[in-house]
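For reference, the structure discussed in these notes is given below.
One protein chain is absent from this view; the other protein chains keep their places.
On to chain A.
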Amino acid sequence: MSEVQEYSGVTVTDAAALRAKTFLQNRGSGIGLRLGVKTTGCSGLAYVLEFVDELNADDEVFESNGVKIIIDGKSLVYLDGTELDFAKEGLNEGFQFNNPNANGECGCGESFNV
């Protein structure tokens, strides 16, 4: 039996995949999107969403809906099972993390607890 924990990775919704591909194409370069967490913000942890030009040693690469998602080993603990969605709220639009690990958000939703 393996001692390495198996991760299910993250999934990307159709809407998010469409936008992600467009943004990557417009940018002209980049392997995919980095999802991550960092310890900051009013509720403990905050999400990171960035373009990726090169991989780091501890990066895991997933692919969902034709989009490469890159997550570093530490962040994966907090993000495993997350669905990346793209949503509109009035004039505002952007990416959303539907994270099963999160169990508390600050009012703004930019940071969360696990």
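In the analysis below, a residue touches a chain if its C-beta (ideal position, glycine included) is under 8 Å from a C-beta of that chain, and two chains touch if they have at least 3 such contacts; residues count from 1.
FYI, contacts and distances are computed from a predicted model.
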Absent chain [UniProt protein name; select from "Imidazole glycerol phosphate synthase subunit HisH", "Sarcosine oxidase subunit beta", "Lipoprotein" or "Chaperone protein HscA homolog"]:
"Chaperone protein HscA homolog"
Which residue numbers on chain A touch the omitted chain?
19-20, 22-23, 26-27, 33-34, 36, 38, 40-42, 46-53, 87, 89-97, 105-106, 108-111
